[in-house]
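Apart from one protein chain that is not included, each protein chain of the complex appears where it belongs.
So, subunit A:
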Amino acid sequence: MVVSRVMATQRSALLSSAALRRILTGCSEFRSSYSTSTSARPDIPSLSEFISSFTTRQVEEPVVTIPTEVHTSITTTIPIAPAAPGHRRFKRSELPLPVLFDSPHAALSRKQLPKRTGTIAFKRGMMSIFDENGVRIPVTILQIDRVEVTYVKTLDKHGYFAVQVGAGARHAKNVTKPMLGHFSKAGVAPKKTVAEFRVRDENGLLPIAHEITAEHFKEGQFVDVWARSKGKGFSGVMKRHGFSGLPASHGVSVSHRSAGSTGQSQDPGRVLKGKKMAGRMGGDYVTLQNSKVVKIYPEYGLVLVKGPVPGPKYAAVSVQDAVKKPDVE
C-alpha cells in the first residue's frame, strides 16, 4: 500500500492507515532515515515522515466572495467599500458577515450629511435690507474671501468624504513651514484659516485649488452657520445660566447675584456633578441651523444671511447647506 502524505485540513493530524496500524499494533518498525531507496518498502513510513504527519498543518484558505451589497436590520442596502488597507479603524473582516448596526460603515450610511461642501466666510457686521413687500430683514454680512480647496478626504484613505478649504490670505513670513508646504502642494497661496466640510459622497468632492465664490450659494436657500461664540470671560451664574439671583433688599447680605443653595443636606451630602456654577462662558462652537440666505453680491463676494451669526466681527464662520432642508444643486 502506498503511504500518502496527508494534508491536515482542520488543524488535526490525520494519520495514514499504515501508520495507524503501526501504532495500534505497537510496531516500532520504521524505515531507516538514512536509506535513500524509498521504492524498497514504500508502505513503511520513515520516522521523520511519521512525526511530520503530526506536525504539518497546512490549512487551506477558504475561498470567500465579499458581496457588494448586504442587507441588514436597517431597511436600506449599504454598499460596502473594500477593506481599506491604510485605515485600521475601518478595516472589516473578510468573512461574509452582515454589517453590524454598531459599526463605522453602518454609522456612515446613517449619517445625515449635506451633498455639497461648505465655505469659510468672515463675519463683517450686520445691517438691514428691505424686501419687495417693504418688510425689513436684519441681515449679517458674510464675506467669502479667496476661498480655495486645499485638500480632499476620501473613504478609502480617511474613512469619510470631506473637502478641506482655506480662506483669506496671510503673509508667508507668518505661516509655519509645514503649513506653507501644505498650501504649496495644493497650489494655493497661504491662507488665514483652514476648515473641513463633510460631504455625503464622492459627488460632493471638489478638485484641489478650486475656488469657491459667493455664487456657491443661492438666494433663498437655507444654510447652517457655525462659529466660535464671543467669549464672555469668567461670568457669574446669573449671566451664564439665567439664575434669578436674590432680592435686592429685605436683609439679603452680599449675595444678590449668587446661586443660593447648591444642594440638599446629608443625602447626598455633596454637590452633584454638573451643578450649574459660575465659570468661563462663551468661546465655544455654536451652530445656527436653517438660516436663510437673503441676498448675494458676487462682485464683492458677500452673502447676506438673515438674522444673527455667532462670533465677533471679522471672525471666521463656517457656512454649509442646511442638513434639515432639501438638497441644493
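We take it that a contact is a pair of C-beta atoms (placed from the backbone, for glycine too) under 8 Å apart; a residue touches a chain by one contact, two chains touch by 3 or more; residues count from 1.
Here is the rule we go by: contacts and distances are computed from a predicted model.
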Hidden chain of the complex, named as in its UniProt record, picked from "Sec1 family domain-containing protein 1", "Cytochrome c oxidase assembly factor 8", "Translation protein SH3-like domain-containing protein" or "Electron transfer flavoprotein subunit beta": "Translation protein SH3-like domain-containing protein"
Contacting the left-out chain in the complete assembly, out of A:V99, A:V188, A:V225 or A:A322: A:V188
Residue among A:P96, A:G125 or A:G260 that touches the chain left out of view: A:G125
In subunit A, positions touching the absent partner: 124-125, 127-134, 136, 141, 143, 145-146, 169, 172, 177, 180-181, 183-184, 187-190, 297, 299-302
